[in-house]
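One chain of protein is taken out of this complex; the other chains stay put.
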């Protein structure tokens, strides 16, 4: 039960970076949902390595092939499996590399877990490439949610110490769409330029840099989620930590609320157009694990890509001796901006699962 | 499946603050484990409201009664159910209160979910009191882990803007024990004094304040956890967000790593006493969701108690009209220090589940 | 995850025969459901050992105590825990008994699983007594279902080679109620008399005898259940095999259909009062794991009570040597008639879970 998540909607990811194909199986999709393939491809394009110097120069086509679950692009209720065939990846002399685990990669823990049997060529199952099938699932979930007035959007909140502005109290679908169309997914383009400059400088110094992604969902009804261990936060966090490189997840003000007084952090209830709302949204739309009808907001911390071109200390697994390592090839100096649609995808998938489950507090 | 967590070890919490009893059912405990009742009671005492002005003045005895799963204080393999009877809680005029949801409490979302049927007297099932049964489960898990050389400890890392020092690279059982015996759970007592002063000042201003808890587990073998969605981080986060008031969870440097360069964040591998270790531990002992043998470290953000004595804006549910609310009674000005053993408890329970599952990467 | 079942509605059973209490925790019950305590007690009385010679002479009071989940006998949405305190059971010289596992009991497998730590006094967690908490859960589920026009009933289909008549094509609530009020739960009382005589003869010969229970549920909508491994049959069977002594589960004609031709076994579709129905119901209301709107029918095989007073061959665990065993005390010569309400209870609990999940084939 490792590479799967969800309750009524189960999403299973499979594949290794240098295997025959990667893919996703989605069990429990509602029937009768048309998949807009252009929209899905546009969504997938957002996580693909771009043509700019901000990303790896590796080209990926990533055209999904749908094996099941569809008739004429309409879901038929049974499991939907989609794959992306891997191009011939020229797996070179990986044997040498495999003896020297890359610092802060899963090379070492995969070796402990699966012995010499782990397929860690190109990062194997831990590769960022596995986020492509996640985006297929999440892109489909986004379309199904959007038809019900629920929209999920995200932006790059920071790169290193350079920050974007935060989402407003009431983010809109238009704002989400605008950001999604930008080559660099930020709210404030001027700040975005500074963030990009930081990434380019990082690349020049053969290093990498981390970032933070802020995600929001609007249009959710109040009453979704269950108390304690099956709340919105539990389920979103459990899924979001499945994205490679995520080291922190917070909702609303998150760690920021830990520095505040209650009088600063509490969200007063008020009435707006006959509806009960909160005047602020430091809780991120969630109280007691249950949605309160305000936007659900969350932030995830993305660590700097561990693959850097600087020389690093490591060990030889065969000899249990200290060693040096210089990782060859070109790597992303930052993955946080490419992870923005992935966070949207995972969030959308979890929310669709919750929507399918509904509020069964009373029946 | 709301108030339960775990895979081979399932922990279910039940009860409302003002019901007959609260309790926990633990399904899957290994047999033959002696429960040291003195040690367990000492652990439970750590979360109990103290005698100082730092906590609510409510007295709780919280003596657990074991209904099943034990013979002569030794686990017998079948589900262990333990309860704590509630004292007569003098539920006063709650009806009035129930019409005015307390800001940032679950009052409103419980009302949406369960209609007028929710039992929200004293916070109902969302009350911090429900962490007592969690501590019974976690206290038992801690004893079972300790027998296998695995120790879990935590301290209060910050209150508002006042900070304790962080755990060292190699925290020890002795350090955990020392902190556990202190009336205020910090590493550095001088800093602890400043934190307590902040809590007392907050109380005087009728307010509350948040905090951060740092938790660590030592002695874990490398290779626990599965990739993507069933890793250590996914499972710990899913459980930790079940503690009332938690709004963020991070592992290792967490959000801090998002501000760093890869060269600053990567943990070089090295050899120590013939063992492969990392020279630093910014990853918090987890790579690719799998333990690497270093201490697992995590931090959780605790929001300020929403119950404050200052007047607050809210609404009347019956009239859907704006209203004012002054919460009566004495409340904790801070719950973060009392949540320290709860974080230990939940962490220990998840880790025992993982230990029972073992590393089944090969069989 | 051993003594639990259910998806949105999770039912956990705990307790040992000679422990302090047995009980059940029900997580996920919808709020606002009044529990009619008289009706529940009447249901629980059906499985209690009677005053006749048909059952063990052990007296059980089995009055449930509700610890949580209720306010004024109305469910409040959070977990409902109910317990039954065990009377002082005079656990006598069990040590001697524990060395000689009773044939076809769980004594031996419990010893293998939990070593000498298993609490097998009176059958421990495997005792038929654990079906009392199951009946609390199922009795509550039956009441909630009945309010929605769904009724579950069962009768004793056979004892040894003596058979009752089968349920008609369209069993009614009235029929279920009539059987439930009978001291011996059969459709045809004349056949019931023969079955009781067989039980009494069996008792006189110091032996025990098995039986078959037929259960039906009416009023279910078509469309419940999911294909392949999450269908009605999968979920019912998984739960029903949790009742001690059940060795077979079949739906509709079950094993009988294996002896038929397709032309004999197929259920023709037809129209009745403008509704699509089937003219026969050999499928037991289930096609492809999904309800078709006809009564769901199932049968379970109950093995003869393994506790018999005749001398039996067994082994001494301590010496790994052959031995003889004569089980002391009075035992049920047949448990099948007492298991009738238990089968109803488990069936009702699974069906309520499915009703809560609903038909999410489209959303």
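As written, the chains take the letters A, B and C, and residue 1 is the first residue of each chain.
Basically, a contact is a pair of C-beta atoms (placed from the backbone, for glycine too) under 8 Å apart; a residue touches a chain by one contact, two chains touch by 3 or more.
Note that the structure is a prediction, hence the values are computed from the model and not measured.
Hidden chain, full complex: it touches shown chains A, B, C.
Across C:73, C:87 or C:109, the single residue that touches the chain missing here is C:109.
When the whole complex is considered, the residue among C:87, C:193 or C:270 that touches the unshown chain is C:270.
Counting the whole complex, the residues of chain A in touch with the unshown chain are 1-4, 6-8, 10, 12-16, 19-23, 25, 27-28, 31-32, 65-71, 74-81, 83, 110, 113-119, 124-125.
One chain is missing from the display, and on chain B it is touched by residues 7-8, 28, 30-32, 77-78, 144, 148, 226-227, 355-358, 360-363.
By the touch criterion stated above, the residues of chain C touching the omitted chain are 1-5, 7, 13, 101, 103-106, 108-110, 112-115, 117, 125-126, 130, 158, 160-161, 202, 205, 207-212, 222-223, 226-231, 233-235, 237-239, 241-242, 244, 246-271, 274, 276, 278-279, 282-284, 287-293, 299, 301-308, 310, 312-315, 317, 320-322, 336, 359, 361-362.
Basically, only the chains that are shown with their structure count from here on.
At the interface between chain A and chain B, two copies of one sequence, more than half of the residue numbers in use appear on both sides, so the contact is built from largely the same positions.
Rounded to whole angstrom units, the spacing between the C-alpha centres of chain A and chain C is 45. Work out the mean CA point of chain B and of chain C, and you get 38 Å between them. Inter-chain spacing, taken between the CA centroids of chain A and chain B, is 27 Å.
For chain C, the set of residues that touch two or more other chains comprises 7-8, 28, 31-32, 77-78.
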